[in-house]
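Notes for the one structure printed next.
With one protein chain removed, the remaining protein chains of the complex are shown where they sit.
Then we have chain A:
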Amino acid sequence: MSNKMHVKLNVNGTDHEFLAEPRELLIYALREKLNITGPHVGCETSHCGACTVTLNGKSVKSCTMFVAQANGAEITTIEGLGSPDALHVLQENFKEHHGLQCGFCTPGMITRAAKLLEENPNPTEEEVRFGIAGNICRCTGYQNIVKSILSAASELNSAKEAAQ
């Protein structure tokens, strides 16, 4: 029964193919098979959001998906949003506004926030708080996370206006 299956994932624009047991959780396939360690394991019980990735356009807790379900999917993790030399505007703003302390929740938080801003480029503070309600932070008290996301939104919007 522990038959392995062929799994194909496109992660951050790169195709990967590997063998895995269907029951393997997506988070472990990403971290242990593909060495993509941005998404973290916080609770492993679908509550904290540290493992959030974007999968076929949805924010998904990758601890609550079997790798078999993800077979064929396109996935974006924090590694696909920005790099140390070219930070994503959200990363820039988290740095600027102290949107992190220990940083454990940050990859999930920013990956979720990126999707939120894609769907709602001009959120109110309340909409930001509601939109990141699936991501728990033990350190910041959220105030600076919300500030960082709102600031990133206005930066993205001014850049869009300037381009027009």
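In this text, contacts are C-beta pairs under 8 Å (C-beta built on N, C-alpha and C of every residue); 3 or more make two chains touch, one makes a residue touch a chain; residues count from 1.
The rule is short, and it goes like this: contacts and distances are computed from a predicted model.
When the listed names "ABC transporter permease", "Protein SCO1/2", "Carbon monoxide dehydrogenase, medium subunit" or "cytochrome-c oxidase" are checked against UniProt, the chain not shown comes out as "Carbon monoxide dehydrogenase, medium subunit". Taking the complete complex into account, A:44 is the one of A:44, A:92 or A:155 that touches the chain left out.
Check A:29, A:65 or A:117 against the missing chain and you find that the one touching it is A:65. Within the complete assembly, A:23 is the residue of A:8, A:23, A:98 or A:138 that touches the hidden chain. Listed here are the chain A residues that touch the chain not shown: 1-3, 5, 21-23, 25, 44-47, 49, 52, 58-61, 63-66, 68-69, 71, 112, 116, 130-134.
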